[in-house]
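The structure is given below, and queries will be raised subsequently.
All protein chains but one are shown at their positions in the complex.
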Amino acid sequence: MASEAVHSGAHSGVHAEAHEEAHHELPARVEPDVTTSELIATTEANATGVRNWMWILGALTLVGIVVAFVKVLIEWSDQDEWGYTAAMVAFLFSAFGGAPLVAIAGTLAKGNWVRPIARFAALCSLVSIICTIWMIPLILNLPMLVVDGARRRSIWFEGPDVSPHIWALVAMITLIISALGLIYAYAIPDFAAMRDHSTGWKQRFGAWLARGWIGTTVQWRTMRMRIGMMGTLYFFTFVFVHFIISTDFAMSLVPGWRDAIFPMYHAISSIQAGLAVTVIGLWAARKYLGLEKYLHLDQFWSIGRLMFAFTLLWGYFFISAFIVFWYGRSGSDQMWIDYLILGPYFWVFILAMLFIWFTPWWWLIWNRVRRSYNGTAIGAGLILLGVFLDRVRLYVAAWTVPEDRIHERFLTEYPSTVYPDVMDIFIMVGALAGSILLILAATRVLPILSIWDVQQFNLLYRPVEYMKTKVSLIGKPD
Amino acid sequence: MTLQREKRQYSWGMVVDVDKCTGCQACVLACQAENNVPLNLQDRFERARAMSWIRVERYWEGEFPDIKARFIPIMCQHCENAPCEPVCPVFATYHNNEGLNVQVYNRCVGTRYCANGCPYIVRFFNYWEPVWPEAFRNHLNPDVTVRSRGIMEKCSFCIQRIRRGVRNAERENRNVVDGEIQTACTQACPTDALVFGNFNDEDSKVSKMRKDDRHYTLLPHLATDPNVVYLAKIDPDRSAGASHG
Partner (left out) sequence: MQQRRTIDQIHTNRVLLNGQLDTPKWWAPTVIVLGIIVAIGFFLIGIMVNKGLGVTGLSRPVYWGLFITTFVFWVGISHAGIMISAILRLSQAEWRRPVTRAAELLTVFSLLTALLFPLMHAGRPWRIIYFILPYDFARGIMPNVRSPLIWDPVAISTYLTGSTLFLYIALLPDLGNLRDRTTGWQNALYTILALGWRGNPRQWKLQTVGGILLSALMLPIFVSVHSIVSWDFAVTPAVEGWHSTIFAPYFVIGAVHSGVSAVVTMMALMRWLWKWEDFIRPEHFDALARLLIVVATGWLAFTFLELLFAVYGLDAPELELRDMQIFQWPWNLLFVTFLFTGYIIPVGMWLQKSVRNNIALMFWSSLFVNIGMWLERFMIIVPGLARKTPFVYTWEAYRPSGLEWFILFWSLAWVTFLMLLFSRFFPLVPLFEQKESQTFGDSIKIGRVRVPAIVREAD
């Protein structure tokens, strides 16, 4: 199986450069059998530790749900009481919903480095279930399209009164379906591995879901097609949900906020947060589940680069909106700046910008940082914090605009700052805990790294000697 | 974000009482004669390049037979927060400290960006070198620059008259008296629908008129803060209220 030596001959600058830089060790290849047994074992690894965590997270989730019920009972109709819940839903969807795109884009572009992390990224989409649950009180609290006899601004124009409510529900359900479909499409060979290599209920479960997978050429081809289709479906649903959430649950609640780039801005920061979630999840998996052999600097380095790119893109999308409002100076332009930036959430905005953009920019710009596990994880943590604060600034501000002002051409008096109360904090913590719990529970069934992807990663990758340096040879099958 | 109007001796402005306007176009002609605005021949109108620093817009209100013709004179609004100013690459248009939006012909290179920025469409571009018939040559106002082709021009609130008025007052060591300075259009207006004056003088006619309940500015949602204030039409048939802008 040794690869052929690379042609010698033409001088290439890239090679010349390679002499100088000190390189980290190329990852060693792992044999397929070892991969299967070791990765199957991760579903049982560190069992007590994980179980304790699951108890704690489960308790927090439960408390969150109970508090939410109480809140529903006592503060049902106060729209401005639900701002923080809206922010949390937007954040969870942004962060965990964005992660699978890493896997989808990487797979479609035939990137080899993305293979070990595709499973975890896809599993993150499970959080859409949590988002949908918390969407329900929000949907019920959303003002109707016709307020006080007049139609408010929305993307639904002349649509039926309950369009935003219905479409939000449709979007979320589609999201859950495509998320489960995506995870399943990725997981069939691993279910087969479970069938063949584990015992008890897991074996039966795997046998049931593997659907007779034995790995024929036709099955592989079908699976690749299925991944492509589910990936595309997930991507379009993702875009659609961002569009719905950002316009119906934020923009259209603030009179005079007309910002064509906002859905895109929302989606961009979501991908940025999705990358961050992936990094943090992998960092934790590597540390606590003993996956050093499978997760290499390569993955962290590559995601680090992407995270850096999206950090800069956030700045670009923000400035694209900001400069138009700042330069335009018309009444509604000034409102956007005065309310959403300099207004009641000014310090939240400053912190958000610091963590979502400025600090990660000057942190991740260093190659040395991106080439370290901890450095990338710190950058990812900053980004997540920043995205959360950004959602708070936008959604709490939007939900606190009183309903009777919704017909104004633009907002002239700004509502004052709303701070989260104890219930809000419990709800937010509960939602986050529920999200982590779901993913953790999923990794108890499916290995956190997909077995077949790791095997293919190893098949298609060869470290080879080239002149005085080592390079890797990466197969690009059609 | 609105710019603070700094305290200054003069803040020139105009009040237009739409209720008094009959749409007679005297202001348009007076302006044309005073400011050496080129003749608008048929060709200029056909190519939509006619220039008039002040224009009387006629629009209809209501449905036939219950229809009314309305007139509103529109000239440069001399906005405090002028959209034309920041976009000029060569500072050919800027705000002076007397509330005027001034146009410096010598600096202008003719990008026409200011004209795009202006929501009132009161800026004009010289597509051709202006030509007057031989008989008109001696009628040109010597106080006003004759513009060449390739530059922008617009209402200056007859800055030549303002300068002369201020100079005379300074020579006599006094402030300009209200009504002493008249722009060509206010001077020509037979119904006194146009009034020019100093907004910084609390007792001036424009300051008093501006406090009228009927006052409004054009396109207020753009927050341009114009120095031209309109007083709404009083319509006995309908409930009173601003009808335009």
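In order of appearance the chains are A and B, and numbering begins at 1 in each one.
Keep in mind that, in the parts below, a contact is a pair of C-beta atoms (placed from the backbone, for glycine too) under 8 Å apart; a residue touches a chain by one contact, two chains touch by 3 or more.
Predicted, not measured: the structure shown is a model, and the values here were computed from it.
Peer 1: Relative to the complete complex, which of the depicted chains are touched by the chain excluded from display?
Peer 2: Among the chains that are shown, those touched by the missing chain are A, B.
Peer 1: Would you indicate which residue among A:W55, A:Y288 or A:Y316 is in contact with the undisplayed chain?
Peer 2: A:Y316
Peer 1: Name, in rising order, the residues on subunit A that touch the hidden chain in the full complex.
Peer 2: Residues 1, 3-4, 6-7, 9-14, 16-20, 23-24, 26, 153-155, 157, 239, 258-264, 298, 301, 312, 316-317, 319-321, 323-325, 327-330, 333, 459-460, 462-464, 466, 469-478 of subunit A touch the chain absent from view.
Peer 1: Contacts of subunit B with the missing chain: which residues?
Peer 2: Those residues of subunit B that touch the unshown chain are 47-50, 55, 57-59, 74, 83, 86-91, 107-113, 115-121, 124-129, 149-152, 219, 222.
One rule holds for everything that comes next: only the chains that are shown with their structure count from here on.
Peer 1: What is the distance, in whole Å, between the centres of subunit A and subunit B, each centre taken as the mean of its C-alpha atoms?
Peer 2: Centres of subunit A and subunit B (C-alpha means) sit 56 Å apart.
Peer 1: Could you list, by residue number, the parts of subunit B that touch subunit A in their complex?
Peer 2: Against subunit A, the touching part of subunit B is residues 1-2, 81, 83, 86, 220-223.
Peer 1: Going by the contact rule at the top, pick out the subunit A residues touching subunit B in the complex.
Peer 2: These residues of subunit A touch subunit B: 327, 329-334, 337-338, 409-410.
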